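The block underneath contains the structure these notes are about, expressed in structure tokens.
Here the complex is missing one protein chain, while the rest keep their positions.
Chain nomenclature is as follows: A, B, C, D and E, assigned in order of appearance, with residue numbering initiated at 1 for each chain independently.
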């Protein structure tokens, strides 16, 4: 059985990692979808899809199951979102999510969705993590070691701090 | 003379219906444009274009004049909006709206626009209706009967309640 | 039971009309999808979506069943085409087509498709019709009367002749 | 040496003009990029790209250096923004900006960026100017004379006042 | 009176230049629209919009009238093409073109179009010029001097030769 789990992974952190380990015990193969792959260099989405592919791939390398890490661009059209995801991913039997919209879209399309209380934690931890990066607080113990290395290599802290400056709201608004 | 009236119709309600009846007395044929046709499954735009086509078509079936119900996707570019609408609609002589931007765009393009104090009501009623659907209050007496039937058939109340959950803000943000 | 039939209807002609009559005998309601709704003013797609909405609506007005005429813009992404069509149309139970790609896409999505030998004829007749319009040959007896009227009203023959000039290949290529 | 300076220029005002004069003393040729060229008729972006091309071109006509005025549409994808700008502009050696995101994007791409305290002023002045236009206060002494003339010619004050009405939030939301 | 003349200018050549001189004698100000501004690095559109802005601006610098050089991206939707052009350009009173589609689109929108037998020549000369560049034949005497300089500066001949290799048909097809 193949499972699908999507997140923006900005960045990939220990909360995600615990969920992935949990899902890995239920499936034979796991697809990790990187959402909003087209977005980067913003306070909410500081890292590019490629940078996130590295973070995730290096963090899950020791899992016993086959994993696929797939960037998924936004189409900004909820009605075709499930078809879009299915076209970018190896075929999957079950989707894991606690996001109400994702659950609704998969359910209407007849895809089985599994929820877990622990899934809620990643949303909160993602925002908290980015806040710590911006304010200079410690964040390194909240993510897998490969994520620390990737962020160091790309000067990620300087980037998120700069794009979060108050008078910066998009290259469109210069 | 052919008239044009555009709304998002999320959902089509009695306020819209009174306006349509009013306009129907002034024109020979009426085009009903369904705006933001590409959007659905969001708190502000819960229903798909096709679902709204059904709501509107079934509600105006007893009007004495020929009606066209035309979904119109957003192009997100105000400067070409009038041309876009004109290409999707049978040619029309007069547009009905109280929306200041719509009035401005049609006026700059040389299209006659007619306003009426009653036109303001639909905006308020649409938001109020969706709030009632989300909170479980009664809304059925505020819309034509065919709209009640369409929403029941598609499990529309469950959908709007789910996509309005507080931590849901778009498939993009999973 | 609701049926769905899609065509570009450039223009709507007697071949289409015979098919629509045939389908109408099998279903309770019929959705007529106007494909490539975003295209116009080209040799292959001379008429706008709105002009085609008029041609089709006026031609099917005497059918005994409820019909919906719905413009459908191209998304240029086959993998989400079925979802896109479904979001723009009232829900349908069966799709009518002889186009191999359309059959394949609906089949993969689990939608029933019905074919008929007569469905092939419209493709040929559409191209033949446009050729006659361009070369000034007679075409009026090949389409329903309302189509003749719409094309006259919009100076459609002058338009198709001009955009078919040999050195004209798109506004992009000026 | 060729310099590049980008702004939305909604409208082009004395703050921009002082900066342009300052930059003109450092470079041989100057490219003025008009950002968000695809946006218009909104409270934040009331004027079209073409109207802004006129404002800027007529205001810089007396500069001693060669200037290029280039509209640049938003691509809504930060990761390719620098390449997009470079493809629309004559090649440039240095970019002038105080916007943190713009600085970050150019820096990651290896383009030299120069900042100046005076560059901050334009952001504030742009918003203040539009507020004055909306509320009917005086704004004419804050912009070069050609800008006053362009805005008069296009009835720009009526437009910004109308599209800033409280219940107007986009043609999409009619 | 302000005139508008659009071309892809791949590259700007003596045929274009003669037309521009002709038009300049009829108008007070002239807008030169650079079509297909989003395309480059292809056999048909080898040069970027920015490179073409340089070619044109430097070639018309000695004209006695005010000129605007405006890149215009393709929207791939004929029905809104005129509105798009109008939003990117200073307002114009008359358009110059011999392209049948452009004439048709402007005419339907009520814009005056002027044709001239000499306008046909540029199409042929553009294709011929690119053929010469690809095959290594002489082309320099067919374009204004600044165009020779721009193409040398950007290594334009190497580029067009490479992207015209027979097994190269787009980055999409690697």
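One rule holds for everything that comes next: a contact is a pair of C-beta atoms (placed from the backbone, for glycine too) under 8 Å apart; a residue touches a chain by one contact, two chains touch by 3 or more.
From a predicted model like this one, the values you see are computed outputs, not experimental measurements.
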item	value
Absent-chain contact - pick from D:37, D:53, D:82 or D:134	D:82
Selected residue (touches chain absent from view) among C:48, C:67 or C:97	C:97
Omitted-chain contact residue, chosen from C:26, C:74 or C:112	C:74
Hidden partner interface residues of subunit A, rising order	37, 40, 48-51, 53-54, 57, 61, 66, 68-71, 73, 86-91, 153-154
In subunit E, positions touching the absent partner	38-42, 48, 159, 162-163, 165, 167-174
Subunit D, residues in touch with the chain not shown (by the definition above)	75, 77, 79-80, 82-84, 86-87
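Please note the rule applied: only the chains that are shown with their structure count from here on.
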item	value
Intercentroid distance (Cα basis), subunit E paired with subunit A, Å	44
Chain centre separation (subunit A, subunit D; CA means) in Å	35
Sites on subunit C at which at least two other chains make contact	40, 48, 86-87
